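In this view, the complex is presented without one of its protein chains, the others remaining in place.
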Amino acid sequence: MTHALYHHTLADIARHLGVAFDGDADKPIRGLATLKEAKPDQVAFLTNRAYLKDLATTQAAAVLLHPEHGKNCPVPKLEMENPYLGYAKLSQLFDPLPARDKPGIHPTAVVADSVTIGKGVSIQAHAVVEEGVTLGDRVVIGAGSVIGADSMVGDETRLHANVTVCHGVVIGKRVILQSGCVIGGDGFGFAHDGAGWHKIAQLGGVVLGDDVEVGSCSSIDRGALGDTLIGDDVKIDSQVQIAHNVIIGAHSALAGCVGIAGSTQVGKHCMLGGGVGLSGHLTICDGVQVTGMSLVTNSIHKPGVYSSGTGAMANSQWRKNAVRFKQLDEIAKRLSRVEKSTRDT
Amino acid sequence: MTHALYHHTLADIARHLGVAFDGDADKPIRGLATLKEAKPDQVAFLTNRAYLKDLATTQAAAVLLHPEHGKNCPVPKLEMENPYLGYAKLSQLFDPLPARDKPGIHPTAVVADSVTIGKGVSIQAHAVVEEGVTLGDRVVIGAGSVIGADSMVGDETRLHANVTVCHGVVIGKRVILQSGCVIGGDGFGFAHDGAGWHKIAQLGGVVLGDDVEVGSCSSIDRGALGDTLIGDDVKIDSQVQIAHNVIIGAHSALAGCVGIAGSTQVGKHCMLGGGVGLSGHLTICDGVQVTGMSLVTNSIHKPGVYSSGTGAMANSQWRKNAVRFKQLDEIAKRLSRVEKSTRDT
Partner (left out) sequence: MTHALYHHTLADIARHLGVAFDGDADKPIRGLATLKEAKPDQVAFLTNRAYLKDLATTQAAAVLLHPEHGKNCPVPKLEMENPYLGYAKLSQLFDPLPARDKPGIHPTAVVADSVTIGKGVSIQAHAVVEEGVTLGDRVVIGAGSVIGADSMVGDETRLHANVTVCHGVVIGKRVILQSGCVIGGDGFGFAHDGAGWHKIAQLGGVVLGDDVEVGSCSSIDRGALGDTLIGDDVKIDSQVQIAHNVIIGAHSALAGCVGIAGSTQVGKHCMLGGGVGLSGHLTICDGVQVTGMSLVTNSIHKPGVYSSGTGAMANSQWRKNAVRFKQLDEIAKRLSRVEKSTRDT
């Protein structure tokens, strides 16, 4: 379902983007769509050359595109150097969620007396806010979400439904926590006495910077002593696990199913592909990209792209190769012997 | 705990399976068990030749098996061409859950005035159903579950406890959503302006077909513009992540911890093993199987079994081979030189 409950005029949209336009200022625009699927009351965008073929026949009310493609656009155009950024800005205009937020505390929400609540806060049905929590202005706490004692939530942060923020967690401004995520569960720390395990109480917290997003069902564990630290503008997808005392630098992005073990530090502007695993106690410098499902067991000190693993192939072919992997050291030694024997010949 | 609260006669069971039987029609049957563990009031089944050895000594009240094994069965038998299917059908008879559902809305549930509610619906304690939602007949909403605004839930669909369905999600009939799963969290979309990230509001929804099952703590993200589409009879295990605008064809099955990146299309009757990762924007045709923990980075256009990776071995052996992997290109080149030199000799 593409939501088209609200509309804006073409002039509103151009103003929102800060660009000139050449069409009917009052034309109502009810949403966004691809070039191919856009209806006459929708704005389309061209952000990928692969879709240039759809430009000539688009039915869109207007197209957001780079100036180099402007001359081929059959409908009113909105030209930007970075049309993908324009699309992002425009998408927010059509999000039905913010218009639905009603400030106020639902009668079924349980909010401790000692909670400090900013202006325009919305606390929805069955949410629980425990003792000593501070909520900034315009915070939204979705239905069924729980915020543990002494945590702080910055202005304009949104917890979707069924989010858990444990005690003593600090969350910045404009943070978005998707449903099912858990911020501040215990880190995984145990001492062994030779027979079994003794729990190390996790006494640190979690600090999320401003503009962080955490995806559905992701977990960020609290620190053992110091805090787990997530920098400003870090974007974390769904099903991600971040262990205790991890530090993630500002503006880094972690795709789905990433797992980062304890005390590892990831730099700024890093990008981790889906399913990437980082061992514990590593240092990953700024500007590192790791491709999907790679395992990183050593620190990385040089920006660039890193990978491991091998891609899927037909099982019949794979079996033959995989069995050879177990002989690889032997193969290398045999090769050396052959090289020696041919040199000696 | 094998639940044995309810019982059926042997005649009930044979009728339920649509097969003849040769024993005491009124014998009470209190549950199912393996051949080895079955007590005299339980039905056992033989679906795997590995357990044929347990047939002669089984204490079961009756055994569900293929006709080829009927002659060796020491107790009353229920013969079917597909006894595993018979076991599935029989298991549902003994599930204690449906008998417990009490139609009605628990007094602590919060249901918006604008919700449309079918016949025989059960909404349990502390569930929240937001504005504009439509619930079909005999829908069950477990304790603590939240259904966001304008979503639709088809007849006989069950949400277990603490499920989150976000706004604008469409769910078919007879769907089962296990606890902790999240349907319709935001997809992971951001535009970069050279300094940081701008969120792309996720304006699409999620559509789940009929007879879909989604496991515990799994997440299916909403589309960026169009919808994320899960076909009829798709079975999704626990801890699975499905990104925005993915399409899964009917009757496919995804085992635990699978991750599928954005806009990838998986065909019908596919099977993805545990921990499999699919990169984004791929097309996987019908009838593809991918073995556990494989990484698929290219589209697959031919049905069959695909694999990647290598299985575990003793660490001492593995170290030697893994280090050679980093020399593999060099090994191949050295081999070519040796081949050339021996040919030249």
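Chains here go by letter, A and B, matching the order in which they are written, and residues are numbered from 1 within each.
One rule holds for everything that comes next: a residue touches a chain if its C-beta (ideal position, glycine included) is under 8 Å from a C-beta of that chain, and two chains touch if they have at least 3 such contacts.
In this text the structure is predicted, and so the values were computed from the model without any measurement.
Asker: Sort through A:19, A:271 or A:313 and give me the one touching the missing partner chain.
Answerer: In the full complex, the listed residue that touches the missing chain is A:313.
Asker: Since one chain has been left out of the picture, which residues of subunit B touch it in the full complex?
Answerer: Residues of subunit B in contact with the hidden chain: 1-3, 31-34, 37, 82, 84-85, 87-89, 91-92, 94-97, 100, 106, 108, 124-126, 142-144, 160-162, 176, 178-180, 211, 213, 215-217, 233, 235, 237-239, 250-251, 253, 255-257, 274-275, 292-293, 309-316, 318-319, 322, 325-329, 331-332, 335, 338-339, 342, 345.
Asker: Considering the whole complex, not just the chains shown, which residues of subunit A touch the missing one?
Answerer: Touching the chain left out of view, subunit A contributes residues 108, 110, 126, 128, 130-131, 144, 146, 148-150, 162, 164, 166-168, 170, 180-182, 185-186, 188-193, 195-205, 217-219, 221, 224-227, 239, 241, 243, 257, 259, 261, 277, 279, 290-291, 294-298, 300, 304-311, 313, 317, 320-321, 323-325, 327-328, 331, 334-335, 338, 341-342, 345.
By our rule, only the chains that are shown with their structure count from here on.
Asker: I'd like to verify one number: the distance from the centre of subunit A to the centre of subunit B, where each centre is the average of its C-alpha atoms, in whole angstrom.
Answerer: Their C-alpha centroids are separated by 25 Å.
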